[in-house]
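Complex shown without one protein chain; remaining protein chains in place.
Letters A and B mark the chains as written, and numbering starts fresh at 1 in each.
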Amino acid sequence: MIEHLIPILAGTLGAAVPLIFAGLGELVAERTGVINLGVEGMMLVGAIAGFAAAAESGYGVTAGLPAGALAGAATAMIFGFFALSLAANQAACGLALTIFGIGLSAFIGQHYVAYSLPGLKPIAIPLLSDIPLLGPILFKQDWVVYLSFLAFAGIAWTLAKTRLGLLLKAIGESPESAHAIGYPVISIRFGAVAFGGAMAGIAGAYLSTVYTPLWVQNMSAGRGWIAVALVVFASWKPARLMLGAYLFGAVTILQFHAQGLGIMVPVQFLAALPYVATIVVLVVISRDRRVLQNNLPASLGKPFLP
Amino acid sequence: MSHTVPRLELIGITKRYPTIVANEDVSLTVLPGEIHAVLGENGAGKSTLMKIIYGAVKADAGTVLLDGHEVNIANPAQARRLGIGMVFQHFSLFETLTVAENIALVLDEPFDLPALATRVKEVSEHYGLPLDPNRMVHSLSVGERQRVEIVRCLLQKPKLLILDEPTSVLTPQAVVKLFETLRQLASEGVSILYISHKLHEIQSLCDHATILRNGKVTGKAVPREETPGSLARMMIGRELPVCEAPIYEGEHRPVLTVEGLTLEPTSPFGTALKDISLTVNAGEILGIAGISGNGQAELLLALSGEVTVEKETIRLDGKPIGHLNSGQRRNRGIVYVPEERLGRGAVPPLSLSHNALLTAHRQGMKNWGLVRYGKARDYADECVNRFDVRGADASTNARSLSGGNLQKFIVGREIMLKPEVMIVAQPTWGVDVGASAILRQALLDLSRTGVAILVVSEELEELFEIADRIAVLAQGRLSPAQPRAELNAEKVGLQMAGLFDHADDGRTAASMELNNASA
Partner (left out) sequence: MHLLEPRPHPSRVMRWTAPLIAVAATLLTGSFLFWTLGKPVLTSFHVFFIQPLETGYGWSELLIKACPLILIAQGLAIGFKARIYNIGAEGQLIVGALFGGGVAITTEGMDAAWIVPAMVVAGAIGGALWGAIPALLRTRFNASETLTTLMLSYVASLILAYMVNGPWRDPEGMNFPQSIMFGDSALFSILLEGSRVNTSLFITLAAVLLFWIFNAKSFMHFQIEVGGLAPAASHYAGFSAKQTVWFCLVMSGLTAGIAGVGEIAGPVGQLNLNISPGYGFAAIIVAYLGRLHALGIVLAGFLMALIYLGGEAAQVSLQMPYAITGIFQGMLLFFLLGSDVFIDNRIRRLV
């Protein structure tokens, strides 16, 4: 059993990375009251952009992640123009972005179908990685996993401790009040949406350049949507989002170890686990309306024109 | 005086909107340390004028001079830098943040919450507006929230403070305290622009007044030298209309009774109802006074059936109805006019015939699940004619009606349902004087036909005008209803503060002024 446990837990950390980046990005956007259902689309565009940059530049992941971030942010700006500048229906705009992103990434991706990339080697952190059990799980990972820890710490600190964090929360509660006291609500929301896009792009680029590492059409397979669900599950709190992401990382990894663990279930049923888990998690968190409403950014999804 | 440079001078301010002219050639002058009233009824253009001064709205024409210099105020942040502070009628506060956090967001200074909290405490106590900087705003009463807004302005050391209808959220006693604070500020040299439509307040507080009607200046006055009648004439162009309350000659019997109603809040920051009992009799209007946020929303939800409660707690003609939802209660003759007209009482983008259908579909407008739109149209047309809904017919969209006309339509629609009980929230909120009078008279007339009416209102004057008995809702508790003749503003004010048992106790320092004010 234990010989399975360490690879499962170590794998969980990697499998959670896309959800962490995409989820944290969406969390920041939603804090300001913007729900962007286009995460799946932004992830895919980030994935193909990252893959192309990694393959063409020869710098691998080092080039792939920034390229993914840029591409994700750029597609998020399309959403921003329609949903923020024009104040169109946010849910529908997000959907449009997903449909568009799936199409665009597949379109560009046709040139890269046969490629594969080397991926990343884990970096063992001296001393720490020698801790029994925890060492190989936490400290023998690729550098993007460590980056995901940093991203979490940075975002959690910014949201909780800085004036910017306060402002984002305030705008999410009442863009009208924020506007009345003189803040450029639309610009700040644009920033948050672009940040969300960049993070989703990084998530996608990680999938295509590190995790898989090759390009397959529609390769995010609903992770963008799961990230959206995770933000709800997390009640808009970064720490809970991490918890959720690791939970889903574990469920995803479990499929690959099922046979080793002696679980004989058709592969499709195992593959369905993350989606079913998403539904279960949503039900659990939504059941008590009051808990959800206490943390819900009050203006979430509502169009705002100053 | 004539040599003093005015703190604020407006010359020829004009602002047009697609459908109306909000301000036309408005000029006024405020001196340092002056408390200057801008008086006008709902829709006269007061709020637009203030937003222009505060940089939230841009004027089409006109000049703003501050301390003798022409200024072009592009946005609220700039207005604040110029020393202009504004207390909004609808507060611009964030409920999920603390008092100090709310204040930090408007200050142009390094982010240091603990230091700010200390200053907030100091300033608030200096001006008699005590505040706990670490409390969350959602846990504050409406009056306390106003304090946050005022303290937030004061921390920026304003030269000019604008207050938009500040007393609608205050008990009479709190109004007196606010006035003390404002006088203290004025004595320190701060100029105050005070916007209101309440004549007695302006007479007791303000040095000068500019009166607006339909966006134009219709008079300038020294309020203490005027009578309420002369101010009213300048404000609405005629005498204040008065309602007639005939004597009810029908059978006196309880119709709607509530017994021991307790309810947890339905929204995250709502108020719990605690052991509420009341009776509404046939042929009378029961008034529920109190500042919004003290359980009004919850009480109305429970009475209308939008939130169901324990079966036995609410009875209609002795039969329990607490468990019935709003549709079922409507079937039994309880109708309801909510506070929010657009979006609750009416569907904004739909026509008046569709809006008639909303609650009047029981009047034979359905046939095998299909709608008889002809009937709905007739109903809407009749309502428009009977209740003087101006500039509308059955095909007009609800949202294109003015507040007063839409309210006439909604109240009319509910009256035409021939109810046994009618529940009305804030019947004349934001409605002009003419339409208010029509609405109040319609409620009085309806009650005298034997209908039991319950009116929830923040406007004390309104309840004193139409209610037969008045109870006060404060912090989720309801005082026993007393006949109107046995009450006055001071007694109700004390009950609003939650002191039910002491309503007859000694006279506070404020009482003299209150009695003057309400005279």
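Details
Just so it is clear, contacts are C-beta pairs under 8 Å (C-beta built on N, C-alpha and C of every residue); 3 or more make two chains touch, one makes a residue touch a chain.
A quick note: this is a predicted structure, and the numbers were derived from the prediction, not measured.
In the complete assembly, the contact with the undisplayed chain comes from A:T278, out of A:S177, A:T209 or A:T278.
For the options A:A88, A:L147 or A:L243, the residue in contact with the chain missing from this view is A:A88. Considering the full assembly, A:F100 is the residue among A:F100, A:Y206 or A:F248 that touches the omitted chain. The chain omitted from view is touched by exactly one of B:K177, B:K274 or B:K366, namely B:K366.
Hidden from this view is one chain, which touches chain B at 18-19, 58, 60, 304-306, 325-330, 336, 338, 340, 343-350, 354, 357-359, 361, 366, 369-371, 397, 400. In the full complex, chain A touches the hidden chain at residues 37, 41, 78, 81-82, 85-89, 91-93, 95-107, 109-110, 186, 217, 221-222, 225-226, 228-229, 232, 266, 268-269, 271-272, 275-276, 278-279, 282-283, 286-287, 289, 292, 305-306.
Methods note: only the chains that are shown with their structure count from here on.
In the complex of the two chains, the chain B residues touching chain A come out as 55-56, 75-78, 80, 88, 91-97, 101, 104-106, 111, 267-268. Listed in rising order, the residues of chain A touching chain B in the complex are 162-163, 166-167, 169-170, 173-174, 176-178, 180-183, 290, 293-294, 298.
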